[in-house]
Every structure is written in C-alpha cells, then in structure tokens.
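All protein chains but one are shown at their positions in the complex.
And now, subunit A:
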Amino acid sequence: MTTPRFLLAVGTKKGLWLATSEDRKTWTVAEPQFLMQEIPSVAIDTRGGRTRLLVGVRSEHFGPTVVHSDDLGATWTEPEQGSVVFPEGTEAAVERIWQIQPDSEDRPEVVWVGAEPISVWKSTDGGATFELNRALWEHPDRDRWAPGAGGAAVHTIVPDAEDPEQVHVAISAGGVYRSTDAGASWTARNHGISAYFLPDPSPEVGQCVHKIAADSEGRLYAQNHRGVYRSDDRGDTWVSIADGLPADFGFVMLTHPRRSGTAWVVPLVSDWERVAPGGRLAVHRTDDAGESWRSLDTGLAEPDWNTVLRDAASVDTAEPVGVYFGTRGGSVYASADEGEAFQEVIAHLPDVLCVRAAELTAPPAGAAHDAGQGT
C-alpha cells in the first residue's frame, strides 16, 4: 500500500467519504463508508509516526460510537465495550460525538472528545478508549447551560500546544471554559463577549459560542452566535474583530497552523437568515488578527444558499496551507493556496457535517507487510 500525500475526510448526515490526492488539485474519492449513518466528527491523527483516522459514527437507531482505523479506512476497530461510555452512576448515555481532537505533537497518546450531553473525555491510549472528565460533568454551572439548536454539547476542544495543563473547550450553549490544571477544574472565560439573546448582555455563563480556534502564538479566536472575537490573553478577555466582515454570524473559525494572526471565517447573514449574504458564499480571511478581512470566493458556486456548519471546515499543515469546507448542500471545496482559489472536489453529498484534511507522512498500518509480500 502506498501512502497518498493528502487525505480528505468528509463526514455527512449519511456516511463518510474519504478522498486522496497528491497535489490537492486532483482528488480520488472512495466509495462511502458507514452509509446511512451520521458522521458528526472525524479526526486525522498524524502524530506518533502513524496515521490514525478516528470517526464519530451515529446511527439514528443504534446509537453513537467511535471507531478508528490505522490503514486509511480499509479496516475499522471498535472496542467491544465501547470507547466513549458514561460510567455507572452518571445515569447518562452518550448521544453524539461532536468533536475528536488530537492533543499536541509531543503527546501523541492523548486525544480529546467533546460529546452530547455536554461532556469532555480524554484518551491516553491514542483514542481507543476515553475517560469522562468529572470536573466538567459535575460543574456547578451545568444547570445554567442550555442546548443550542443542534444539541447540548462540547463541540470544540483546543489543547494548548505549549502548556499541557491548559485546555479550552466551547460549549453550546454555555460558552468558553478554560482549564489550567489539565482538566481538574474549569472556569468560564467569556468576558467581553456580548449576547443579545440573554437578559444580561455580557454574561459569563450561557454564551452560545459556535467555534473557537487558537493560532500558532496561542491567540484565541471565537465565532459566537453573533459576534467574532479575539483573545490575546488566552481567553481572559475578548475583543470584537467583526468590523470588516459582511456579517458577524456564522459557525466556522479556522486558524493558520504556523502564521499567527491568520484566520478564516464563513459569514452568514444572521441567526434568522442562516445563509451567505445575497447567496454569495465566501470565505473571509484575516492576516492581521482580525484588524481587516478579505473576501475569498474564487472558484465557489454562485449563488449558493447553503450553510457551512461549525466543523465542516478544516486546514491542513502543508505549505501553503490548504483550506477545505463543505456545505449542507453537499459540496466540498478545497483550496491549495490558503483560500485564494477554491475548487469543488466533491458535489451532491448529503449535508456535510465535518471536514478534515491532512498531509500524510507515515505509511498506513500494513504497508510494510504488503510491500514485503510483493517482493
């Protein structure tokens, strides 16, 4: 088995599509997997000298689970007792896996999961099994969290690349929470974020954060239910960076893996009009930490009235960085030049729920064995 240079994973309402490419322009799309099952989360974990695909799979009938593959999706493994399972006494059951987030490069065994009901889970065996974070599960703010329209979930986890003790999570609808003690305790961190939909215009708890991301210097960015924000002090305070955008609503927030100050959003008109302004879907990029924005729409269909959901966008780590997103209309776009130009690489899929892309370096499991058989 040879290793393709790039892998693109697209989770939809009705299955998983994997595509491979050598140049990010020509893509080979494989047959769908987990057909008729929802794929709300996927991760491509390239750490530790291997490529592991982790997929949150949810059957409307038979519930959620997490499976993983070390051979680029040729075979899948699911622990017999399940990998994300509420322990006895919690009287809870997992509804949906919203996020699978590998930790930093130097902790290849650590993988995080965010789930519905609102919960954070940590794996120390590369994502095979996960343990419930009790501190967040038993958090005193829990009764002040409310479900967003999509469900009550931890949908984003941002481990700190430098400090293994620090991690941020985003809760719908609870807001941004930070731990500085490796998950032993969590504190709301939403100062400066406004919420027009609550009696208190600037609540610390109850924010409807849609997505957060950290850049290479640890600045945080948030796409809120309304509002786009940046924090230069690891979440202590947030400032609006929505000026220059056509709208402050949206779901996506992406950051550059190496260049601080570069981030991407996909603006939608508002919560009452969840479409791109005028049906002209565009990615907007800042290269100065939100001081200014550029609209990037070369190669995108027009009009396109479809929404891009919070996890239906991704970047890779190649040079220049690739930018990818999928729409609820089932189009998947890729840019090999940081968003300057896109091309549609897959069309007419079911609603795209999540997109991840990665440059691969490690051969898939079994590759050496296969090569041996051929000689």
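Things to note:
Heads up, the rule we're going with is that a residue touches a chain if its C-beta (ideal position, glycine included) is under 8 Å from a C-beta of that chain, and two chains touch if they have at least 3 such contacts; residues count from 1.
Criterion: contacts and distances are computed from a predicted model.
Not every chain of the complex appears here, and the one that does not is recorded in UniProt as "Thiamine biosynthesis protein ThiS", selected from "PqqD family protein", "Thiamine biosynthesis protein ThiS", "NADH-quinone oxidoreductase subunit K" or "Menaquinone reductase iron-sulfur cluster-binding subunit QrcC". Looking at A:T20, A:S41 or A:T65, the residue that reaches the missing chain in the full complex is A:T65.
Residues of subunit A that touch the chain left out of the display are 36, 59-63, 65, 78, 80-82, 85-86, 91-94.
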